[in-house]
Structure formats: structure tokens, C-alpha cells
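For this depiction, one protein chain was excluded, whereas all remaining protein chains were kept in their positions.
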Amino acid sequence: MTIMKKLLTSAIASTLMVAGAQADISGDTVKIGYLADMSGTYRDLAGPNGLIALEMAVADFGGTVAGSKIEIVSSDDRNSPDVASATVRRWVENEDVDLVAGLVASSVSIAVSDILEEKDKLGIVSGSAASSITNEHCTPNHIHYVYDTYPLANGTASAVVKEGGKTWFILTADYAFGHALEGDVTRVVEANGGEVIQTLRHPFPTPDFSSFILQAQGSGADVVALANAGADTTNAINTAGEFGLTQSGQTLAALLLFLADVHALGVEAAQGIQLTTGWYWDMNDETRAWSDRFMEKTGVRPTMIHAGVYSSTIQYLNAIKATGSDDAQTVRKQMMATPINDMFTSNGRIREDGRMVHDMYLAEVKTPEESKGEWDLYKILRTIPADEAYRPLSESKCPLVTGK
Amino acid sequence: MSMILGVPLAVLSGQLLLGVINGAFYALLSLGLAVIFGLLKIINFAHGAMYMLGAMATVILFDTLGVNYWVALFVAPVLVGCLGMAIEYFLLRRIGGQDHIYSLLLTFGVALMIQGILTNIYGVSGLRYSMPDVFKGGMNLGFMFLPYYRAWVIVMALLVCFGTWFMIEKTKLGAYLRAGTEDSQLLQGFGINVPLLVSLTYGFGVMLAAFAGVLAAPIYSVTPGMGSHILIVVFAVVVIGGMGSIAGAIITGILMGVVEGLTKTFYPQASSAVIFLVMVVVLLIRPSGLFGKEA
Partner (left out) sequence: MSESAQHADIQKTMLAQQKSEHRKKQILNLVLLALLLVAPAVLYPVFLMKILCFALFAVAFNLLLGYTGLLSFGHAAFLASGAYTTGYLLSNYSGLTTEMGILAGTAVATLLGLGFAVVAIRRQGIYFAMITLALAQLMFFFFVQSEFTGGEDGLHGVPRGYLFGFIDLSDNMNMYYFVLAVFLASYLLVQRVVSSPFGQVLKAIKQNEPRAISLGYNVNQYKLLAFVMSSGLAGLAGSLKTVVFQLASLNDAHWHLSGEVILMTLIGGTGTLLGPVVGATFVVNLEYQLSQGPLGDWVDAILGAIFVLTVIAFRSGIIGEVQKFMRKNLS
């Protein structure tokens, strides 16, 4: 046993002894580590602006909670699970970090949650899409906050099938995320009486989609669904526009599309695309007010991940305030017991598998005539109630739910 | 409908045509690389970054100064070409005479820098550039819908490729250039400013990449990362064609576009890897590439 560990154990022991007298907060500071891709592919979804959202939350809380200081550290994970796990190990073992926030690439989130479970610290995943994070990869030490692939497929696919898109062509990014999304979409389409006539897997990343779009046209399917993300999705949408995919009567459905992507595409190219989102800046006064503050600091409108980082941090700090403790399990229990009502959602709740379930929205990208400004991009068509949107616990493979 | 290996002929001809169009991009890019390597023995790993700069410049020029597509088609490559000459003058010149592996490492560093800086300024989601109005729409070829712009790309790319080949292989200027690589001192003796010629050549090779970038701007996502992926593919093309062979780069570029297009039809997952497979096989059979001179 090392000196460090001995010191740590004795420190914990002494904190426990005075627990009755004082707030039970390790090191008398609540330390939040923000880990995200700050320079690579996912930079615009969370990235440096996500850190600003986190800082806003801490500032709004007054910089202290339960008499202890709140500190923020941040690091670039470079989309690498190696870098991420090295950083998080260091944070929790040496720097007494209590919460890891941000977390974008699924591989990073899964790697980090392993460590958090081992060290019994808490993580809130705001950026990742994989629904496996709270399914087969669930742990008692992390919460998945904003969205996942399940409601994305559910919301968009069921809406499109109901509107008459019976036959589907799915263009899938050839990696785990794409495969998961493809599986979810197929299930939803078939459950609603539609049929998937062809799936095509493209390499990740693909700069030129013309060949795939041509094959999609040749398939004669009613709907061409894009089970990919980021630059692949925007490239595919651009090419579909160029080759007149929608003019020839086919519907284009993007399963994962962020505000930043739509902004990059522009309404001209993206108009009419239906998508599912967890949040949109222009939904009500509360969201607009927060977004204005965000935009003042960053110059852009927030994505749903930015909003999720802010909201989840506030929830976390509230739980510490209520319990006077920064112990991971105490805080998680408190967060699970508290319904979420804020600028992000109303009546959101955290389930035992760590999934935060909340209402999702089916949106459509506005036409150039409808759009009144650079960021006036979506109109909300329908609210998908929380229970309908997310994977029901009865289908869960999470050991925390199945008890295995 | 007639079928080939379970694929309708119409689909196949469409894929072939698209393959040729993509091949035209590869040809333009690998041509620039071949010019730079063939004449200067510089392995230009910044080529992808220059392609990206061409596209980014097109968008930025439009957004800030309202420069339209037609002007950008000329101005953006020239700007990038000037940057290339600056890189040659300030950086590459200092490692002249060293093993040319060093030029690879140096330009790799330059590419990282350029990409890193632009990512910080413009983010990664990409910039929007709308297609010039003349090119909106397309024609129905019977077996596929061909957007006008793609037709334009292929015509332009082939013109520039042919022009470059002609200039280097058939004109006096090209003769100087080739002489410069054989014996620069002798050429200097004839009163020709060889260092300037070197700068110009590097600038010209880079211009070709930037030109491809301008052509790409309306149809591909314009992002700071767009060059890094295409770079190694294009390198593979040049190696397959034979490093430094001008005609080889052009022909192989188009050929590889077609090979990739066919792979996208029969085994799409492998379409990004197929070129490397071809490269390994070709180098095993012909060590100096399809059109290379000697080993």
C-alpha cells in the first residue's frame, strides 16, 4: 500500500468521523471534471462551449454548494478512450474529482464509466448517442442525460412510417453506433407495418456519397434513412439534394442531426428533413432566455448537449445541497428521487439504469421562407412523451434492472 | 433489365460514371503531388491541407468579400499557391539536400498546423457554400440523373490535367523544369533562376490541389478535416501510378475512382480500403508503380 493511499484512507476516515458535525464533502470542495472532444470531430457538439455551459451552471449556483467551494477542471479527450481513461484515473485517484461531465464519444463514455464504477465516483454523460450506455454497459455510477439512439429511431422512424413511408432504404455508417441505430430503426419500422428493403453500410468517414445516393435512388424505397452522424450525415444530405433525391418522390430521414449540423448545411439544403431532438433553443421563454445568455458568451446557439450539460450540473449541485454530501451513491439516489423541471425539460426523471427519461421532440427543418434568421432552423411537430420515447425497463439488459 | 453479378446494368453504368467523376478529383490531386515529387523530390504531406484551404478559401472569400464562384475558381488557387511558395521559401528550402523523408515530415507538420488553426477558428461542422445558380439541376441520362455540376467537374478536371501534362511534357518551360531536376547547376549556368523555378513549381503543384478544393466546395462538406482523409488515398494513387509520373498520376487517378466506385456497389464497407489493397498488389508486381520508370 502506498503512502498516498494511506493518506487518502485516513482522510476519508476522518471526514466520516466529523460527518455529523459538518457537510460530508470530501476535501471541502466539489470538483467537477469536464471531459470532451475539444479539437476533433465532435468539437462543435459539446467541446469548449460545453465547458462554458458548465461554468454558467456553477456561476448560477454562486460558486459554492453546501458551504464548499465548487471547482472545475477540464480536459480534451481527443476522442480517445486511452487519453480519457488516463485523465479520469488521474482525476479520481489524485485530484479528488467528484463528477465527470461532458463525455461525447461512446467509446470514451464506456471506458470512463468502467473507471468511475471501480472508484465509486459519478459521471453524467451528456454527449454520447449509444443506448448501450445505460443498457448492457450500465453502471451504478453514471447517468445518461440528453438522448440516445433509441428515441432517435423511435421518434423519427415511427413518424415517417405513419405518414406513409412504407419501404425503407437505410444507409448506415459502418461502425457500432451506425449498426445500433440501424437495428433500432429496423425494429421500429417493422413494428409500425413498414418494411426495410435494403441496408447499405458505408465506410466511416466517407467524403463522397454520390454512389450510395444513386443506389438509394435505384432501390425505389419510399424513405432513405441516414443512420450516421456528423460530417457523413451532412455530406449525404448535400449529395441527396444535388441528385434530386427528394424531387423524385423519396423522403430523406436523418436519424442523428444536431443544430450545429443543420446550421452548417443551411435551410436551403436541409429543408423538410425530419429529426428527433431532446431540446431546441427556441421552444419557450425559458429556453430562449438561457440561450440568449449562452449566445452572449459563445456567439452561437446551444445544441441540446450544451443545454444538457447546464441542466445536469444544476441537478447535481442541487442534490449535493439537499444531502450535504458528495458521495456518489448518495447524490445519485437524491438525483433519482428528484423530478427535473428546468429550462431543459419538465418532469424528467432518472431511472435505476441511469437513463434520464424526458420528453423528446419530432422536429422539421424549416424552409428558407419560414426561417427568419440564421438560427431559426426547426419547427417542432410533435412532443414524444418520455415513456414512449425511451427503451422501456422491461426490455432492459442492465444488471441494475434485471437484478442479475 | 440486364444484370451483371446481380446488379442492374443501369445502376452499374451510373456507378462507373460517378467513379470517373471521383477519379477526376483524385487525378487533379495526385497530379499536383506527382509534379511536386517528380520535379522537386519533395513528398508533400501538406497536399490534403492545401486542397482543404482551396475549399475553405472559396467559402471565406464569398462570406467576407462576396467573391463569387467564378472568381474564386481563379483567385483561391492563386492565394493558396502563394502560401505554398512561402512555405517552400521559408521552410522547405532549409532542408534541401537532406533525405527527402524529411520533406514528408516537415509538410506533415505544416498540415497539422494549418488544420489545427482552422479548426479553432471555424469549428469542425463545416461551412456552407451554395451551388452557383447555373449549375442547379441536372440531366437525365436514362440510366441516372447527372447533376450539371458533376459534369462540369469532370470537364474542368480533365482540361486542367491535360493542360498540365502538355505544359510539362511538351513545352519549353516544361523542358526547363525537367532539366532543373536533372542538373540544377547546369541550368543555373544558363542564366535561369533555379530557386525561383523551384518555388514556382511547388506553388503550382499546390495550386492544383487548391483548384480541386474549389471544385469540391459546392458538393462536399467544407471542413478543416476534409483534407486529412483524402491525403493518404491520393498518396496511394500516386504510388500506384509511379511516383513522379505525370501521365501515370492522371490515368491512375481516374482508374482508382472507378475501382472505388465499383467496390461501393459490390462491397461498400471495403471502399475506403480497396485502394490500399491495389497498391500493395501493384507494388509487389511492379515495384515502381504502373507507370514508373525504374525501381
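Note that the chains take the letters A and B in the order they are written out, and that residue 1 is the start of every chain.
Definition applied: a residue touches a chain if its C-beta (ideal position, glycine included) is under 8 Å from a C-beta of that chain, and two chains touch if they have at least 3 such contacts.
Predicted model only: the values in this text are computed from it and were never measured.
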| item | value |
| --- | --- |
| Selected from B:L61, B:L83 or B:V110 as touching the chain missing from the view | B:V110 |
| Sole residue of B:L65, B:L173 or B:L277 that reaches the chain not shown, by the stated touch rule | B:L277 |
| Selected from B:I95, B:A151, B:V194 or B:V258 as touching the chain missing from the view | B:I95 |
| Among A:D76, A:D148 or A:D353, the residue in touch with the chain that has been omitted | A:D76 |
| Interface with the undisplayed chain - residues on chain A | 2-3, 38-39, 43, 47-48, 73-83, 85-87, 89-90, 93-94, 106-107, 110-111, 114, 130, 137, 174-177, 179, 204 |
| Interface with the undisplayed chain - residues on chain B | 37, 43, 91, 94-95, 98-102, 104-106, 108-117, 119-120, 232, 235-236, 239, 243, 269-270, 272-273, 276-277, 279-280, 283-284, 287-288 |
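Note that only the chains that are shown with their structure count from here on.
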| item | value |
| --- | --- |
| Sites on chain B touched by chain A in the complex | 8, 10-11, 14-15, 18-19, 21-22, 116, 119-120, 123-128, 130-131, 137-138, 144-145, 147, 149-150, 219-221, 223, 225-226, 229-230, 261, 264-265, 268-273 |
| Chain A residues within the chain B interface of the complex | 39-44, 174, 200-203, 205-208, 210-212, 214-215, 217-218, 230-231, 234-235, 238-239, 242-244, 248, 260-261, 263-266, 268-269 |
